[in-house]
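One protein chain is absent from this view; the other protein chains keep their places.
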Amino acid sequence: MGKGRVEAFTDGVAAIIITIMVLDLKVPEGEDFYALLPQWPIFLCYVLSFINVGIYWNNLHNMFHTVQRVDGGVLWANLHLLFWLSLMPVTTAFMGENHFARVPVAVYGLDLALCAAAYAILVTALHRLHGQDSAFARALGSDFKGRASLAAYIAAIPLAFVNQWISVAIYVLVALVWLVPDTRFARVIEK
Amino acid sequence: MGKGRVEAFTDGVAAIIITIMVLDLKVPEGEDFYALLPQWPIFLCYVLSFINVGIYWNNLHNMFHTVQRVDGGVLWANLHLLFWLSLMPVTTAFMGENHFARVPVAVYGLDLALCAAAYAILVTALHRLHGQDSAFARALGSDFKGRASLAAYIAAIPLAFVNQWISVAIYVLVALVWLVPDTRFARVIEK
Amino acid sequence: MGKGRVEAFTDGVAAIIITIMVLDLKVPEGEDFYALLPQWPIFLCYVLSFINVGIYWNNLHNMFHTVQRVDGGVLWANLHLLFWLSLMPVTTAFMGENHFARVPVAVYGLDLALCAAAYAILVTALHRLHGQDSAFARALGSDFKGRASLAAYIAAIPLAFVNQWISVAIYVLVALVWLVPDTRFARVIEK
Partner (left out) sequence: MGKGRVEAFTDGVAAIIITIMVLDLKVPEGEDFYALLPQWPIFLCYVLSFINVGIYWNNLHNMFHTVQRVDGGVLWANLHLLFWLSLMPVTTAFMGENHFARVPVAVYGLDLALCAAAYAILVTALHRLHGQDSAFARALGSDFKGRASLAAYIAAIPLAFVNQWISVAIYVLVALVWLVPDTRFARVIEK
């Protein structure tokens, strides 16, 4: 089964998720600067989620590049990841509209953890399909960054009830770590 | 007429339908766990419809893979299927917001039945175009699963007025049957 | 300049327009059959506009198939057509929510007339680029159907103030005429 249409569908869904998040940026009521003030937490959440979806799209882009083929399992593992990503607009708005309250911050972390877990499942499905000695397996290595992100997100969920700003700091830090380009797949592509 | 752009348009519409369904997951009002409670039926409906649209996309993906060409009839049969699929966000929300009441459950079944009927029409249009001896016809076989799903959905509509949970169970069961990958087209592709 | 990305962008915009129209099908308030009743005019408008956008996508699909190249003028003529098509969700909802009142029916006709005029401009831009003897020009012929549709839509605007059902009948009739597949481009493609 060719990977072309899976890539196209994934790009389509990612493009739509990243754009419909902006629908939760409501038009400010009023026409002066004070009307913009209550929008700041929502805007910051939008920035964070835009970067997170961008990171996933970027990683999927690079990963599928080293992939030779897909099967039904990979296809559903990919749809499973897109499912949790598709909840990001609503969890983002929940966190923003409640000005980083504890429960919404924990729910946002839960969604990020489920995305990271779904990503790990997709990686495993591709690994099984391509085998230990494939270019894909070599590029992936031990996937420390992926597993560490998942652990950080899981830790952030209960920490939100201690102090939600610890959790928010974790979300920002993990995003920054991923913004540094993932050179693993790039190195294999260049060879 | 090439099949490439029909595939691209179908992928685009499926990607948008699957993502705009999330717009009906309203941001919970309130910032504690109790605010999330009334969202559960809506969330479960979203999961079910996400899987249903995923199944259709998956099946269309595999089916068009064995197809050699399309004509105007196929194109409109495909648009007809996309029409009933495009109603899934609104029928999903109708069922979720009314906590699986009888009429909304029946309406959701009607939409599923119309999707299944439109899929059967598309299959017939492709069958006529490619002939009895084509790779497409051999891959399709008797299409028992497709016809059985249609019958199950039609039965679920009146059953919703006996007990709506019977109908919901039918929707879940049919989805589970399709989640098992359709090996018919895959077998032909591998040959 | 290659035509591939213009096709892809056009498909994308058409796929989005055809799907966001469904956002105006509000979830019925109430859980019985009576809740569905006020939705009927909106639903019928949605069906009509779905078919209209489907016809445009179908025609653009066939037309770009016989086209060799595009330039800046074609690109903007295409965006101009997409602009008027993008207004179809809002004019559709305006007509449906007001149960086919005169002004909304006239406004819907105005949008259809502007789409048809934009289509004529796009055809002219492609004609100028490819010349009289091109496969495109031969396929197009005199474009009687396009010009007659434009005339019918322009006539429907004032007729809405005589009796709006005359205009609605015109919209349905023109759509039915186009649903009969346009064999002009198909004939050239087959040769």
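We just call them A, B and C in the order they show up, numbering each chain from 1.
Convention: a contact is a pair of C-beta atoms (placed from the backbone, for glycine too) under 8 Å apart; a residue touches a chain by one contact, two chains touch by 3 or more.
What you are looking at is a predicted structure, and each value in this text was computed from that prediction instead of being measured.
Undergrad: With touch as defined up top, name the shown chains that contact the chain not shown.
TA: A, C
Undergrad: Can you list, in ascending order, the chain C residues touching the missing chain?
TA: Within chain C, the residues that touch the unshown chain are 1-2, 5, 8-9, 12-13, 16-17, 20, 23-24, 71-73, 75-76, 79, 82-83, 86-87, 89-90, 93-94, 97-98, 101-104, 107.
Undergrad: Which residue numbers on chain A touch the omitted chain?
TA: Counting over the whole complex, chain A touches the hidden chain at residues 7-8, 11-12, 14-16, 18-20, 22-23, 25-28, 31-33, 35-36, 47, 50, 54, 57-58, 61-62, 65, 179, 181-182, 186, 189.
FYI, only the chains that are shown with their structure count from here on.
Undergrad: Looking at where chain B touches chain C, is over half of the residue numbers used by both copies, so same, or under half, so different?
TA: different
Undergrad: Can you grab the rotation angle between chain A and chain B? Superpose on CA, round to the nearest 5°.
TA: Fitting chain A to chain B on C-alpha atoms yields 90 degrees.
Undergrad: Please report how many Å separate the Cα centroid of chain A from that of chain C, as a whole number.
TA: Chain centroid spacing, chain A to chain C, equals 37 Å.
Undergrad: Which residues does chain C have that touch at least 2 chains other than itself?
TA: In chain C, nothing touches at least two other chains.
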